[in-house]
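All protein chains but one are shown in place.
Chains here go by letter, A and B, matching the order in which they are written, and residues are numbered from 1 within each.
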Amino acid sequence: MNDVWQWDYAFEVLPGIVGGGLWMTIKVTVLASILAYVIGLGLALLRRSDLRIVSMVAWAVIEFIRSTPLLVQLFFAFYVLPDIGLLFDPVTTGVVVFGLHYATYAAEVYRAGIEAVPRGQWEAATALSLPRSRTWTKVILPQAIPRVLPALGNYTISMLKETPLLLTIGVLDIVGVAAEEGSQAFRYVEPITIAGVLFLILSYSASLLTRWMERRVGIAR
Amino acid sequence: MFENVPEYISTAADGLWITVGATVAGIAIAAVLSFVFGLAMLSRLKTVRVIARIYVEIWRGTSEVVQLYWVMFALPILLGYRLVPLLVGILVLGLNFGAYGAEIVRGAVQSVPRAQYEGTIALSMTPAQRMRRVILPQALVEMVPPFNNLFIQLLKGSALLTIIGVSELTHQGKEVLIPRNVSEAATIWTVILLFYLLLAILITMGMRWLERRAAALVGRQPTKRDSVFARFGGGKDPLPAEQSKGGLADLRRKGGE
């Protein structure tokens, strides 16, 4: 057991990490991203509400969630949700907490995107007597959303790298499985290094994807 | 329901100091690494640029939890001895967030108008003088808001130290308070979340002060933001705002000024 790197052991743990962990990482990231993008848009619209109380509450929620650790929010949900009768399984809890946390980031992204739509667009819609809901759905959002996609993509990459937190509530992603293997064999070098390399590959390919989106958005404008 | 709150606060406070210590030390290391590697990415020497790029990509591209595990459990096998968990945590926070910070520094330096650089050439300054006396002071102003973001992310990242057994704030909740009073989980976690919020506000206040100082240095008004802790977007984007061309960077500039 003295070699710095043992290939047989590496190949022994690889299938478990890729088969079990990788799948969990991707599943949670995708589901939570969708949730974050949807709730984030809702939060952004509430934040722009004409009712001052509504926009203030939205602002407070966004700032509070953004300023405190995801891990503590995860524990909060894990221990408190069952008390109020919401018996989610740990994966669902994780998706909900990740989705909410990142929704606050998404809200700020949407906000910047909406603010970047020129004032003239609002004025033109008013001049055409478009109702407010139609102005939003047909004029403003179609212009704002394509521009914010790359930034949202970047947050999905951040989220990807936080999925290992789920191991604290018993959901094993790439790192969870790797750590499990490591603790059984009392040898962490290979599984944890494999986990790191997998993350490098994942986040690198995801960043290629967002860069591609950025170029597309650049052309579209 | 609230009669135990004082006890929760005092027990949590035992971990608070470790959180504060790890965060401050992590910020110090991250700040130094940000400047070293941020400037290295702008070096004229290709080797230096490549080394800096590799550091940044590895520490940004893997996950903080992976890094904690790796330094805690894998590195000792290569090194032959173990580091105490708190030290591991501080090192990982510094190295991880230093990689993000390096991109902030690089972006801010590159955002200084080219005309300023040409001004220094017309005055025959040496490359070191150009950077130290003219470019960096101006870049500093641009760096403060994204560093504010980054340091709050670092504070939040310090909660993960609980995974390797550092008895910081989150650890006090999970391993000390919850086992004692699991029925009051909501109160316990709220107390702990509020502690983090307080620390985040303190960081923002400090950074706002720095920003005013830096803005005064270049004779401008600090950027207007709508609250004590409203910040520009996320500081921990894999591609920081300054770098992503045609993305949110120019949207923000319009919206934020």
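Basically, a contact is a pair of C-beta atoms (placed from the backbone, for glycine too) under 8 Å apart; a residue touches a chain by one contact, two chains touch by 3 or more.
Convention: contacts and distances are computed from a predicted model.
Note on the omitted subunit: UniProt lists it as "Ectoine/hydroxyectoine ABC transporter ATP-binding protein EhuA", one of the names in "Ectoine/hydroxyectoine ABC transporter ATP-binding protein EhuA", "Acetoin:2,6-dichlorophenolindophenol oxidoreductase subunit alpha", "Nitrogen-fixing NifU domain protein" or "Phosphate-specific transport system accessory protein PhoU". All shown chains touched by the missing chain in the whole complex, by label: B.
Checked against the hidden chain, the listed residues B:Met125, B:Val176 or B:Ile201 yield one contact partner: B:Met125.
The chain not displayed touches chain B at residues 115-116, 118-119, 121-127, 129, 133-134, 137-138, 217-220.
FYI, only the chains that are shown with their structure count from here on.
Each chain gets one centre point, the mean of its Cα atoms, and the points for chain A and chain B are 19 Å apart. For chain B in complex with chain A, the residues that touch the partner chain are 57-58, 60-67, 69-70, 73-74, 77-78, 152, 155-160, 162-163, 170, 173-174, 178, 182-183, 185-186, 189-190, 192-193, 196-197, 200-201, 227, 229-230, 233-234, 236-239, 244-248, 250-252, 254-256. Of all the residues in chain A, the ones that touch chain B in their complex are 4, 59, 63-64, 67-73, 75-76, 79-80, 83, 105, 108-109, 111-113, 115-116, 147-148, 150-151, 154-155, 157-158, 160-165, 167-168, 175, 178-179, 182, 187-189, 192-193, 195-196, 199-200, 203-204, 206-207, 210-211, 214-215, 217-218, 221.
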